[in-house]
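Of the protein chains in this complex, all but one are displayed in their positions.
By written order: A, B and C. Residues from 1 in each chain.
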Amino acid sequence: MSFKEHIFKKSLWLFHYGGASCNNCDIEILDCLTPRYDVERFGIKLVGSIRHADVLLVTGSINKKDKERLLEIYKQAPKPILVVAMGACGCTGGIFAEGNTFAGPVDKIIPVDAYIPGCPPKPEAILAGIVKLVNRRNGK
Amino acid sequence: MKKETQKTINTIIPIGPYHPLQEEPELFKLYCDGESVKDVEWITGYNHRGIEKLSESKTFDQVFFLVERVCGICSTSHPFAFANCMEEIAGVEIPDRAKYIRSIIGELERIHSHLLWVGLAGHFLGYNTVFMWAWKYREPVLDLFEMISGNRNSYAMFKIGGVRRDIENDKIPRMREVLDTVKSKTNMLIGAVLDDPVIHARTKGVGVLTKEDIIKYGALGPAARASGVPIDVRRDDPYAAYPLVDWKVITAEEGDVFSKAKVRLLELLESISIIEQCFEGLKKEPEGAIETIVKEIPAGIGTGRAEAPRGEVFHFVETDGSNYPKRHKIRAPSYMNIPTFKKSCVGQSISDATIALAAVDPCYCCTERMGFAYDYETKEKILNGKDLLKLGQVKTKAIRAKMEQEP
Amino acid sequence: MTGAEVKQNIESKWSGKISEIGLKSEKRLFVTISPESLPEVAQYLFDDLKCRFITASALQSKRGFEIYYHFSVDVIGLIINVHVVLPESKPEVESLANISVATNWIEREMHELFGIIFLNHPNMEKLISEGNWEEGEYPLRKN
Partner (left out) sequence: MTLYFYFLVFPGLLFAAVSGGILSWFDRKVTAWVQFRKGPPFFQPFYDFLKLLLVKETIIPTQGSGAVFLMAPVIALFGATMSAVFILLAAFGINTGFTGDVIVIFYLLNIPAISYIIGAMASGNPLASVGASREIKLIISYELTFLLVVAAVIFKAGMSISLYDIIQAQADHAFIGSLSGIILFIAAIFCIQAKLGLVPFDIAEAETEINHGSFIEYSGSAYAIILLTKYIMLFTLPAFIVVLFMGGLSVTGMGVVYSILKIIAVVLLITLIRNTNPRVKIKQAMRFFFIWMNLLVIIAIVLMWFGL
């Protein structure tokens, strides 16, 4: 089992799901790809299709209309899939929590493996979150 | 869709809602005949957070933090417009130093927002080197923001009557040095991007918006200036330090994706010169004089606007003398720019449609703070938005069920 | 031409229909007119003054539903706020979407949030409420 874990750890393909966000977190994700932070050194790549994804990165507070899409996307992802709730909106709904269309933080909709708080979380925080997530894997 | 045209429009290409092209959830349904786009339907609502309703339950000071998170990339233009609006109601004049600091923050944000767009435009065209370079040169600007305000994007610098933090004069040399590197890199980017023959082939004559279109749709910002309509709130309705600084509005004529890129890149240089002049102004002003105390906000109505990187941001506030806004209306620039998709995308091929969608630099979360949907002309819907989306994915539910049976 | 001259022109043109007009500051003009004359005034602003439609803000007050249509005369930076008051019982007004396509969406948004009815609007379709709140609900109403 540990060989599979090792392989899975070395090549994580991210699929980014943007909920009702102010796209600060989305921009920070793209920042991670840029030369200064460059996640490709860890074998992490942003992919365009949920079929190729290993990590489902959810940003933004989920409003009622997003909820169905999030469930749909989660069902379509090939298992094993890790879910990371990113930013204050992802973890708890943040400043938009009392909005009339807020449909609950991400962990009420799909099981979440890791939380990256911050508004927006700095790219260093995102990397730290993914590294923690990957190291914790062998616990599960 | 009208019944008879359905036969001609056969493939519906849903771009989004979770498409790597945009970093925000929007569903564009391109009704295409083969490769060329016949019509664009734009369903949204994925980003709607009911900000205007939330704003009514916040005190004026808290509204700045809410309004800052309307949009991540132009996260200082909304507080800017809101501050202008509240100062108009309260009839308050802010000290010059606060004006300079506000303009510096506004222009720095324009720099990092335009660099971001140039990178994304390169990414949409498949030219990832431009994306990496543009975003690499954008990082020092974000470091500056971190130095001034402690956070890379939502800076929380604004307050009614002035600014929350001062920019000490000893920080200015460091900022000047970063701006020089950004200027030289921008010139290099202008050289690399604007003279590249392949980029010319991909962007010249694509997604053209004529002057009449801009006026008809009421489009704003760089998208309007690229078609020869010289509107810019900083010059027409001057606020903060813009009347104390001399600069010029950049316009182009053709109105295609290429001229929009040119306008944005040249505006970058203009912003750098504005900031340098603001540095001179800062030196003359006494340190620390960054706000006038505002006792209470009288009942009344105010309209405030500011020039965001994407165009004019408009805030309307009605106050009833209490500490909470009675009604707060936000209209973001992309709200007026996005309808122009009908004009700029129809008739293009799919790969052009994507870059034409991106050329207006639409910021969906700005538009979405209230959200709207634009529907096809006909009243009666063959399949409403949800069904169309399900069409593509109903099969996978069946598989999921089948997969669950087998272990 | 300055803000005051614009005020003069409007006053002379529609003296009957204007119930209140005032220059709040050099760049902010407020005009209250009767709902029936709205299309006419809008036509004048679009064609003669070459105004750009900024947006419209609706609000609910004791007098019923009030709508401010904001127009901008960019050359002199003036904002003209055309103010219309609609009775709470029958919040109806003529739609401007046939005059300018820019107003199409803001009217649909106001309909969705306040329930104000815009007569013969080209496509009064549902807004984002499709997934977020039901048909009859109007989130921004004060009741």
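Definition applied: contacts are C-beta pairs under 8 Å (C-beta built on N, C-alpha and C of every residue); 3 or more make two chains touch, one makes a residue touch a chain.
If you're wondering where the values come from, they're calculated on a predicted model, not measured in any experiment.
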> For the chain that does not appear here, which of the shown chains does it touch in the whole complex?
Replying inline: A, B
>> Can you tell me which of B:78, B:123, B:327 or B:343 touches the chain that was removed from the display?
In response: B:123
>> Please identify which residue in B:172, B:289 or B:350 touches the non-displayed chain.
In response: B:350
>> On subunit B, where is the contact patch with the chain that was removed from view?
In response: 11-15, 19-21, 34-35, 122-130, 132-133, 136, 196, 198-199, 201-202, 349-352, 354, 392, 395-396, 398-399, 402-403
>> Counting contacts across the full complex, list the positions on subunit A that touch the omitted chain.
In response: 4, 7-8, 10-11, 34-35, 38, 40-41, 43, 47-49, 51-52, 54, 76, 78-80
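One rule holds in what follows: only the chains that are shown with their structure count from here on.
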> Roughly how many whole angstrom separate the Cα centroids of subunit A and subunit B?
Replying inline: 24
>> Can you compute the centre-to-centre distance for subunit A and subunit C, using the mean CA position of each chain? Integer Å is fine.
In response: 43
> Can you list the residues of subunit A that touch 2 or more other chains?
Replying inline: 63, 65, 68, 100-101
> Which parts of subunit C, given as residue numbers and ranges, touch two or more other chains?
Replying inline: 128, 130-132, 139
>> Using the touch definition from the top, list the residues of subunit C that touch subunit B in their complex.
In response: 25, 27-28, 30, 52-55, 57-60, 68, 70, 72, 74-77, 79, 81, 100-102, 104-106, 108-109, 113, 123, 125-132, 139-140
> For subunit B, which residues count as touching subunit C in their complex?
Replying inline: 44-45, 48, 50, 52-53, 88, 215-218, 231, 233, 236-238, 301, 303, 305, 312, 314, 316, 318, 326-327, 329, 331, 335-336, 339, 368, 370-375, 377, 379, 384-386
>> Using the touch definition from the top, list the residues of subunit B that touch subunit A in their complex.
In response: 17-20, 23-25, 45-51, 53-54, 57, 65-66, 69-73, 75, 116, 132, 135-136, 138-139, 152-154, 363-365, 368, 386, 389, 393, 396-397, 400
